[in-house]
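One structure is given here, and the rest of the page talks about it.
The complex appears here without one of its protein chains, the remainder shown in place.
So, subunit A:
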Amino acid sequence: MPNKALIRARAAELRARFEAAGAKVAETAVLQPAEVLLDLYGEDIRARAYVTSDTLLGEQMLRPDFTVPVVQMHMDHGAEPARYTYSGEVFRRQEEDTRRANEYTQVGYEVFARENPAAADAEVFGLVHDALAHLNARAVTGDIGLLKAAVQGIETTEHRKAALARHIWRPKRFRALLDRFSGRLPVPAQREALLAEADPMQSGVPFIGLRGPDEIAARIEALREDHGAMPISTGQVEMLDALLDVRETLPFALEQLRDIAVDMPAITDAVYRLRERIEALDARGINVDAIDFEGSYGRTNMEYYDGFVFGFLANGRADLPAVASGGRYDALTRVLGGGNEIPAVGAVIRPEVVLELEAQA
């Protein structure tokens, strides 16, 4: 990797670009309270972030990203609409691959705006696109909102839809649930036995722990309901698969999704939003024919993106992480906003990777 002084200089140039676009510079602490991040991301964040502690503050994490502290700062006392930029180091544990950096720089741009989300999406993507235009990298986009809408549109119980929606970001579990709900996987023997019992709560063992008898009874009731529900039809599973399998440039992807929406009307609004986004990108002078769309893109990231997602990947350099990545995270502002929320979209560029690609060119 290039030396620190070069990285810092490149980061400053990128941040200046974002300032010129109207963003205010945001500074955040390196030490972030672990509780907030843990509650947000769950235990997985511990595998990715460095945790430290002292006896007064308790557990702290070395900033694994800027998004959370910037959102918190904005939700506490930001005026609307707002644009922020930042530049600094983030820290990630790398226990499985020694080639991945555990300390690297991010330069970010975040927009908080209620009006015209398509324009905000295009603004963030466009700024990153322009900053990286000279690099041999391709842009990939996706839309988590489309997946969420598709799951809501499946003809099945609310319970099953909630279970699937919860696991959009865990493709393996999502698939297992879909197989279970569509009858492709047999019902586990232990569950059959449980449901065959007249009074399964009378098992003769003592009730211990915080999860009470009412919670156990509620789950058994949910299992009974599920057992009696019709399997999700093959046609519906195929449509969902078709959506996840879309891999096209943006205009062709839109065509395919429109076709899918004929049979899956629940995604119609999301498809309209995609069209508006493509138009907004086009209006910014971006060649949308050169941008890829993948139905599954963004599913293995951490689960705060809930709409437009994108990344810029270096061509022929699978060894490098994405040069830039970003997306929309409206729900995150709701979680961190204590009753307030505001639509938000942002992105980060990694100057180390930019320099690496510039050196190669």
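Structural remarks
Rule of thumb we're sticking to: a contact is a pair of C-beta atoms (placed from the backbone, for glycine too) under 8 Å apart; a residue touches a chain by one contact, two chains touch by 3 or more; residues count from 1.
Note that in this section contacts and distances are computed from a predicted model.
Name of the non-displayed chain as stated in its UniProt record, restricted to "ATP phosphoribosyltransferase", "ABC transporter permease", "(2Fe-2S)-binding protein" or "NAD(P)/FAD-dependent oxidoreductase": "ATP phosphoribosyltransferase". Interface note: of A:166, A:247, A:284 or A:334, the residue touching the hidden chain in the full complex is A:166. Annotation: of A:57, A:201 or A:290, A:201 touches the absent chain (contact as defined above). Only one residue from A:8, A:92, A:191 or A:284 touches the chain missing from this view: A:191.
On the side of subunit A, touch with the chain left out of the figure occurs at residues 38-39, 42-44, 46-47, 95-96, 98, 163, 166-167, 170, 172-174, 176-177, 180, 188, 190-191, 194, 200-201, 203, 205-211, 213, 215-216, 218-220, 222-223.
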